[in-house]
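Shown here: the complex without one of its protein chains, the others still in place.
== chain A ==
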Amino acid sequence: MVAPILAGVAVAAAAYAGKYGIEAWQAFKARPPRPKLRKFYEGGFQAAMTRREAALILGVRESVAAEKVKEAHRRVMVANHPDAGGSHYLASKINEAKDMMLGKSERSGYPF
């Protein structure tokens, strides 16, 4: 006789657990996405720029599309513009990075 009551309580408990579980998961997903606990990269820039470094400078993947490269370049350049307190050295590195990313991907995209 008490079994249906217990069953009902169990269902209610499961429902509440599910509700709060989903809310917690959504809050977790919606948290600010920047992981500040990362360790900084060591040293200065490489003597000769590589595609890997160029991708890192722009904050994109090496296999990213040209459109994304241009977007990233614009964004990163605004943050480091010499007229807005940035340094010419960084600006030139950012430009170099963009050229490297676009140059390589243009070549690979050529339908030969």
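Observations
The working rule: a residue touches a chain if its C-beta (ideal position, glycine included) is under 8 Å from a C-beta of that chain, and two chains touch if they have at least 3 such contacts; residues count from 1.
Heads up, the rule we're going with is that contacts and distances are computed from a predicted model.
Entry comment: the absent subunit's protein name, as recorded by UniProt, is "Mitochondrial import inner membrane translocase subunit Tim16", drawn from "Mitochondrial import inner membrane translocase subunit Tim16", "serine C-palmitoyltransferase", "BolA-like protein DDB_G0274169" or "Peptidase".
Interface residues of chain A facing the missing partner chain: 34, 38, 40-48, 53, 56-59, 72, 75-76, 78-80, 82, 84-90, 94.
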